[in-house]
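Every protein chain except one is present and positioned as in the full complex.
What follows is chain A.
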């Protein structure tokens, strides 16, 4: 059960499970429907989801074709918001920023594979302690650790620049220099997500039958060869899953950026993510029509990237 929900195949589309057969039996014995009872169970949730999620999606689509007046009221302007995205240079810049951020955070996956293969060695002492240490950053509040990292990155007295100074290197003002700022934020993103990747990959690793490693050992394969020949190929479903999750959450980058840099940061235009532009347009500039169009763009990019990954998975993911 635990791993069933972990595996990528079962996550997007629920497969009818064991419970399906008994339900067939029940149908013969009793009436075809459970009457109005089910509605008592589902109506509060279905209505709530309809009001707060489904209908808003429809509205957002509509808003993306409108212009919002300063004194309220909306005007239908067709595709203007979408056309504006093509001439707005902050959009491609922010897509690039989000991609760079995502690529840096993706580097956490090979690191997690190596760490997991060390932690999951049979009988390794302190394995639980190691899991705890690596997992802690994942559950910390981004708004809180963002402040801590801001201090760590401080250009004048932060420990990073002090350390670089030992080697005669003058460190930059990390969170306020374009280029460095994105790198600084992405490193924190990697730090936060490593624990999650490790948990998923460790679970995948425990599924691999130990006999495979024993057989390989008898054939004289060393640990490196076992890692390359058995561990990595059999982990590809888990790696695929964390890749999907990392890309989707990478395109949701907001919290760390907002907290580590702040609204007034002059390096923000060169560092901002799509979600940050969405927030800025919708709630600071009050240009909700344009913001809605940017929301649709985010949806389209995530959908395309996810579909693309499912498409190419056949080439590298091994389902046993």
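Criterion: a contact is a pair of C-beta atoms (placed from the backbone, for glycine too) under 8 Å apart; a residue touches a chain by one contact, two chains touch by 3 or more; residues count from 1.
FYI, contacts and distances are computed from a predicted model.
Only one chain is not pictured, and the protein name UniProt records for it, out of "Quinol:cytochrome C oxidoreductase", "Carbohydrate ABC transporter permease", "Copper-resistance protein, CopA family" or "Succinate dehydrogenase flavoprotein subunit", is "Carbohydrate ABC transporter permease".
From the options A:37, A:71, A:86 or A:167, the residue with contact to the chain not on display is A:37. Of A:79, A:96 or A:148, it is A:148 that touches the chain left out of the display.
Considering the complete assembly, chain A touches the hidden chain via residues 1-2, 4-6, 11-12, 14, 17-19, 22-23, 26-27, 32-34, 37-42, 44-46, 48-49, 51-57, 59-60, 63, 115, 118-119, 121, 124-126, 128-152, 156-157, 159, 162, 165, 191, 194-196, 199-200, 203, 220, 222-225, 241, 245, 248-249, 251-252, 254-255, 258-259, 262, 264, 275, 278-279, 282-283, 288, 291-292, 294-296, 298-299, 302-303, 306.
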